[in-house]
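Take this structure, written in structure tokens, and hold onto it; I'll ask about it next.
Heads up, one of the protein chains got dropped from this complex, but the rest are sitting where they should.
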Amino acid sequence: MKRSWYASPYALWMVLFTAVPLLFVCYYAFTDASGAFTVGNFTKIAQPMYLLVLWDSVRLAFLCTVLCLLIGYPTAYFLSGRDLNHAQSLVVLILVPMWMNFLLRTYAMMTLFEDNGVINSLLEAVGLPRLHMIGTEGAVLTGMVYNFLPFMVLPIYTVLKKMDYSIIEAAEDLGCSPLRVVTRVVLPMSVPGVVSGVTMVFMPAVTTFAISRLLSSGMIYLVGDMIEDYFISMNNRNVGSSISLVMLVLIILSIGLLRKVDPDNSGGGLW
Amino acid sequence: MNSHRTSRFLKGTWLALVLAFLYIPIIVMIALSFNASVSRAEWTGFTLGWYAKLFQSRQIMEALKVTLEVAVVATAVSVVIGTLGAIGMHAMNAGMANVLNTLSYLPMTTPDIVTGVSLMLMFVFTRVPLGKWTMIMAHVTFDTPYVLFSVMPKLRQMNPNLYEAALDLGCHPAKALTKVILPEINPGIVSGALLAFTMSLDDFVISYFTSNTDQNLAMIVYSAARRGVEPTMYALSTLMFIVIMVLLLAVNRRSGLENMG
Partner (left out) sequence: MIQDTRLIEIKNVCKRFGETEVLHDVNLYIRKCEFVTLLGPSGCGKTTLLRILGGFEMPTSGEVLFEGKDVTAIPPYKRRINTVFQKYALFNHLNVYDNIAFGLKLKTPEQMGCKSKKEQKEEIHRRVMRMLKLVKMEGYEKRSTNALSGGQQQRIAIARALVNEPEVLLLDEPLGALDLKLRKEMQLELKTMQQQLGITFIYVTHDQEEALTMSDTIAVMNGGRIQQIGDPKGIYDEPKNAFVADFIGESNILDGVMLEDELVKFHGTEFQCVDEGFAPDEPVDVVIRPEDIMIVGADVGMLTGTVESVIFKGVHYEMMVNTGAQRWKVHSTTMQPVGSQVGMTIVPYNIHIMRKQKEA
């Protein structure tokens, strides 16, 4: 037996459990409850109500990605610097929450944001009025950033860390002021890391359902919530599939677009 | 030199703020799991009561059992399939290996919710009841690539003549596999297994869509959270946090956090 045959169970499993199920999504998306072909599921979700949900999801995910980039880039840059003590432990500390279940992290956020939660107790203790936070876009956005920030830091940090320090010295040597070193050399060279980071934040952010549900008690309704409802509570798998399919296509398109920025896919991402 | 010190101070402050943002919620939650009061508003004394309540809850104990069972079985299956897959792919020509490689990235690049939904559809269509076993199959699907990608580098590092030397010395191919290749790639298998086990324990979204009758701990946390905050969940979260940390340390000792996954 040739050794390459050892891979056949793996190949079979991956085809059967990743490629085939995706075909089922397509099948359900184009059929009605009786199994007859239809495009009705798509015309249904083309209604403004549905499109608004989609728009909200993309908008929030975009905002979340931008915030993660704004917070995460300087963080990764500082961590990769040479003048930091204990940089290695700091990196581990920042990445550890990534591995904590996102529900637990969201649960922790709820504890802070609730009407009778920790923040409001503190506000009251210092004599300030209570704030209503659960259900606001701010709470959901904070929850998302909180959950996905490490996924932005890691790939950017990896790319910056791998960068030869003499590159920066060369730029200084050729006349770059410290600010110009960042804009002319560090930023352009870290593009692959940024691309991975953006992918790794935007994708889960645009498809999330638990975070919005828990931090808005249903006030903010995103695509993920809609898919969950169609599959779990409404048991309408056909419409649910069509929404999933549209979302998947959008994500594949946007990743394809991002990859154009970094054609060699050299970012230090998780995938 | 003064500006140098200022910039270091600013960097330090920035990182401290980011760390505070990341850790304050976790620390608050851990602290509250020991708070005697149900309310988040006041600290009325230290208690282990919530932990006791946790272990008395049949629902949680049942979910713990499901979580562990699923993680153990899925890890075992994916270690076998993934290791064989890596060995096979290593021996393949570049074209075939490329196809398989792309297939391996598929579950990693598809959003969890779509993976969960698609598997659910297939199980529903083929009338497989959604429960522990469908959950295990789903977990094997997302665990196996992690095993494969942990083993693959070890195979590439291996001296290619090693296997041939074993054959040359009269080893049967199957025996050469167990006697020569497996010991060489063992570290990769172990870290792959640890990684798969961690991913399994941690999963919520895919389990949520692929199991009805059996719930794992993450699913319990979700349904409890939808009802509102409850201190037993703090205790559960704290324990889950600690377990994941310990597992991570184990993986980290083998490979280093940045290479994980």
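Should a chain be cited, it is by its letter among A and B, assigned in written order, with residues numbered from 1 in that chain.
Quick note on the criterion: contacts are C-beta pairs under 8 Å (C-beta built on N, C-alpha and C of every residue); 3 or more make two chains touch, one makes a residue touch a chain.
All figures in this text were calculated on a predicted structure; none of them were measured in a lab.
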item: Touching partners, among the displayed chains, of the absent chain; value: A
item: Sole contact to the chain not displayed, among A:Pro48, A:Gly127, A:Gly175 or A:Gly256; value: A:Gly175
item: Options A:Gly127, A:Pro188 or A:Gly256, residue touching the unrepresented chain; value: A:Pro188
item: Chain A residues that touch the omitted chain in the full complex; value: 164, 166-167, 169-177, 180, 184-185, 188-189, 191
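Note that in this section only the chains that are shown with their structure count from here on.
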item: Chain A and chain B, separation of their C-alpha mean positions in angstrom; value: 18
item: Residue ranges of chain B touching chain A (in the complex, touch as defined); value: 4, 8, 11, 14-15, 18-19, 21-26, 28-29, 32, 39-42, 81-82, 84-93, 96, 100, 103-115, 117-122, 124-125, 137-138, 140-141, 144-145, 148, 173, 198, 202, 204-205, 208-209, 218, 221-222, 225-226, 229, 233-234, 237, 240-241, 244-245, 248, 252, 257-258, 261
item: Contact set on chain A toward chain B in their complex; value: 1-11, 13-15, 17-22, 24-25, 27-28, 71, 74-75, 78-79, 81, 83-84, 90-97, 99-112, 114, 116-118, 120-121, 124, 146, 149-150, 154, 158, 203-204, 206-207, 209-210, 213-214, 224, 227-228, 231-232, 237, 240-241, 244, 247-248, 251, 255, 268, 270-271
